[in-house]
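Below is one structure. I have some questions about it.
Not every chain of the complex is shown here; the ones you see sit where they belong.
We call the chains A and B, going by the order they appear; numbering starts again at 1 in every chain.
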């Protein structure tokens, strides 16, 4: 921490925010530094080399990101529009500093929404026979669009291991339960059957093991015997919107560090 | 509903509170009526016969409870004292209108707490060889004490199916996770490993299937990467106390109706 702060100070970089965390069990140190490089006494290239030198010396993994370079984001959807509408509204309202460059769907239904927000929309119909082939086409499109982050905004298909591998820690999914409860399908129906008094939603990075990826954000809402499955679905939509939007915002601001199957989230 | 309200009105009983619920899927109607019988124009025996007649006519299960007859409660504990202390304090403070008549433990450690609150305390040490035998002795003591409700206040033994059958829907357990997540042992360790952003606690009726009984109450608290397992245990203690106390209070006030594996809770 001292060495890095010293390097930044020495080059005229101004630290705006810094957060540290030590996982004593895993013997890992995490740090996020947000600095202003507009008044460097050297130049960016020199600073980057000095930072890399510190990283090598202390055996640190370092990622440098420029706030000016906005992340390029793609949304994957099926027929539910609540998360899509919510993210697009937040984006237009300036809550999410990114470029939403592509919407992909396995159904044509939400095309008009994409059009209203002026985002390219492409349909890849998926069936058992064509799944891998269509996924390859999706990956090709996303790579061509130079996408940094894929958001599964209630996309009702399971991504293959190959797809996940193509975007490591770059796919965020929203699951409609407080994972690890009700992993898999129809969580609201199962919540209703089990008679729980809380329903939840979980945003996590998608991995090949369904619903097992690193959790970014979770929240819950109260329910009671009066809530039918339809009521749970309605209440759940609000949770899904909020939890996914928070996770996306944290990712865009580079506030999430992933290690093993867990996240450090510097809020 | 009309027939019952009519009977009560006709006998001079005054309805203080009433709650109804219809589970349309299960085709069941639930009702809780709290009435004042101090100004009956007939007498309690006549009223009870009239209520039973309505119940028979409409094929209803009816349970009549007198508020003046306080429930007799036993607590089962091991070494953790937080739920025990909390319940005993609430009881002394008048939050729980019941008689706590017995504390049972598989360890002698919490004897002094029982003594301080002047509640009989008996130790039944449990090992693999003597478990059923000791449970039978516990059941005998609880029956002799005419206990209406057994509270497992972090009792670290699994009750046998025989014990549960001896007190059907009369044993409340507190589980230290938001069931059905992390069923079984060491939920805080597993929550830490999984990297969840919420921990929870669940109060439920104990059944032969561990952690599968009807859920009465649940709550959660936020946690983060900064929380070690010890922090989760500390935060969890507060949840366990609150959730168990709420469940016990609801039970004492006869606000919980159990059907199948679910509860209707008339708050």
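What we mean here is this: a residue touches a chain if its C-beta (ideal position, glycine included) is under 8 Å from a C-beta of that chain, and two chains touch if they have at least 3 such contacts.
Small disclaimer: the values here were computed from a predicted structure and weren't measured.
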Message: Let me spell it out: one sequence, repeated, and 2 copies placed. What is the copy number of the whole complex?
response: 4
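FYI, only the chains that are shown with their structure count from here on.
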Field: Geometric centre distance via CA averages, subunit B-subunit A, whole Å
entry: 41
Field: Interfacial residue positions of subunit A with respect to subunit B in the complex
entry: 21, 23-25, 178-182, 194-198, 200, 214-220, 224-226, 228, 261-265
